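Please read the structure below before turning to the comments.
A single protein chain has been omitted from the complex, and every remaining protein chain is retained in its original position.
Coming up: chain A.
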């Protein structure tokens, strides 16, 4: 038996959107992009652990519901009153994990590396909110969903994390097996704008 490369080198998980994104047409009113890999950690903890975790991560964990903090290319998304997603694009999860674990030793908390669980999609353009609203019932006006807001919600039947970075720039994080479903429904929603 011939030894193949895959038997000796660890497999890198493929982005489930590679094929779809490569074949995607450019629509100026709303552009879709598959985002780069990222380190993703879910942190859950009691009061005493929240501050140290944010210090170790380099971004204070937001205490206001449905908001995110960002600094130095790192993002801390509020998911629930004791739950945050810590995300760093193009980074390794292991050093972050080690640093936060060291800072929260002995304090009740849970820290889980979920880097490969989901993938990111950028939806950007003047019709971004319109297209998202084809599968999401939230009020995406700037008054109701301002810049700096993030929330878990749904896109059609899939759960997503929806983030607003700018008036016309949204990111969504979706579990990888749902990603083609979400992508193709986004394509469908923007077809009339091409």
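The rule is simple: a residue touches a chain if its C-beta (ideal position, glycine included) is under 8 Å from a C-beta of that chain, and two chains touch if they have at least 3 such contacts; residues count from 1.
Following the convention adopted for this analysis, contacts and distances are computed from a predicted model.
Of the names listed as "Amino acid ABC transporter ATP-binding protein", "sn-glycerol-3-phosphate transport system permease protein UgpE", "Sarcosine oxidase subunit delta" or "Formate dehydrogenase (Quinone-dependent) iron-sulfur subunit", the one that matches the UniProt record for the absent chain is "Sarcosine oxidase subunit delta". Touch with the chain that is not drawn comes from one residue among A:103, A:138, A:169 or A:185, which is A:138. Residue in contact with the omitted chain (choice from A:80, A:95, A:108 or A:167): A:80.
The missing chain lies against chain A, touching residues 65-66, 79-81, 83, 137-138, 151-154, 159.
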